[in-house]
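Only one protein chain is missing; all other protein chains are in place.
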Amino acid sequence: MSVDTEISRQWTTRVRKGVVDYLPPDKMLPDTQPNYVASWIYVFGVTTLAAMIIVIGTGCILAIEGPLWWHHSTLGHFVNSMHLWSCEIFFFAMVVHLWGKYFMAAWRGKRAMTWITGVVVFVTSIATAFTGYVSQTNFDSQWISTQAKDGINSTGAGAFWNVLNLGQMLMWHIVLLPIVATLLVALHVVLVRHRGVVPPFDEAAIKAAKSGTAPKEVAS
Amino acid sequence: MDSLFGAIAAIINLNHPGTFIHWGWFQISVANLLVICLMILTFVVALFVPFPGRSKRRGGDK
Partner (left out) sequence: MSPSKKFRPDVDAPDWGGKYFPYDIVKEGTVALVVVLILVLGLSWLFSSPDDKQQTLQTWSQADPVDFATTAFTELNGTSGVAGYGAPYNNGGGEQSAYFLHLQKWMGVRIPVNTANDFVLYPLSTLANNPPVTNALHVWASASNAQQAAWMTAYGAGTIAYANGVVTNSATGTGPLPVMINGLTAMARQGALAAQIIQGNGFYSTDYTKPALFLADGTYLENLARAQNLGGDQWGMMNETGSWPGQPWLWAYTTLYQIPPYSTSWGGNADVAVWLTMMIATVILALLPFIPGLRSIPRWVKVYRLIWREHYKSLK
């Protein structure tokens, strides 16, 4: 076997080629956008991402001193406030982003997985927020956990996911769910970059299809 | 550091029982209602406010 053949057969080479083919640098970080990207509705995805970065950043600061720090430190309380408000902005922006994407029917043109990963991130974010709420170590977390246990127990999940177990909930909140959420967000963004932002409805084609004139060819 | 943040924390004190709006079986806190209204307003504003860069798009390349 020649050296070139051997190299081309390597897993390393195949993975690198696969990745670069799927997402070449100028697709990963494009310097242009299609002319139809001309609305403020397009900024809510990146706003959600920005808020997520601040949620994680403030979470890291809270982790430095531990889960009880914010109760007895005014700096800690301020960082906790930042963590809460960045979370509120995160959900605010994500839902406006969802509304925008829905009304654009952004799943069109083989973008169904982008939509699906978005919904899964939404649900994962709710679970992440919930585990945060029950990790506050105050009255709110006591009430939320003792109430939520009924809902979660009723599905059978409570036998394995104990919302009254602070250790378990905190570790899901700071380790497992952020990892899952980050991976899903990365996948979501990669899919957007790979396919590009969904184009507008082609009203001429829609009209043609409706009136039964020659069906437009669609690349499969 | 603590005293610095202590001095500038919470200009508007929300640490009192909330106000709730009741409408039949429906009930919502003023704070939540404000957030939801802000979301809808933001969405509508985003739809209508012109997006910058119009001249760039007019002279755009293929």
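The chains carry the letters A and B, assigned in the order they are written, with residues numbered from 1 in each.
Operating definition for what follows: contacts are C-beta pairs under 8 Å (C-beta built on N, C-alpha and C of every residue); 3 or more make two chains touch, one makes a residue touch a chain.
Just so we're clear, the structure is a prediction, and the values are computed from it rather than from any experiment.
The chain not shown here touches chain B at positions 8-12, 14-20, 25-32, 34-36, 39, 47-48, 51, 53-54, 56-57, 59-62. Within the entire complex, the positions of chain A that touch the omitted partner chain are 29-39, 41, 43, 46-47, 49-51, 53-54, 70-71, 77-78, 80-82, 84-86, 88-89, 91, 95, 100, 102-105, 107-109, 111-112, 115-116, 119-120, 123, 126, 129, 133, 136-143, 145-147, 150-160, 162, 164-168, 170, 196, 198-203, 205-206, 208-209, 215-220.
We take it that only the chains that are shown with their structure count from here on.
The distance from the centre of chain A to the centre of chain B, with each centre set as the mean of the Cα atoms, comes to 21 Å. Interface residues of chain A, counted against chain B in their complex, comprise 32, 35, 38-44, 73-75, 77-78, 81, 88, 92, 95-96, 99-100.
By the touch criterion given at the top, residues 1-6, 9, 35, 38-39, 42-43, 45-47, 49, 51, 53-54, 57, 60-61 of chain B touch chain A in their complex.
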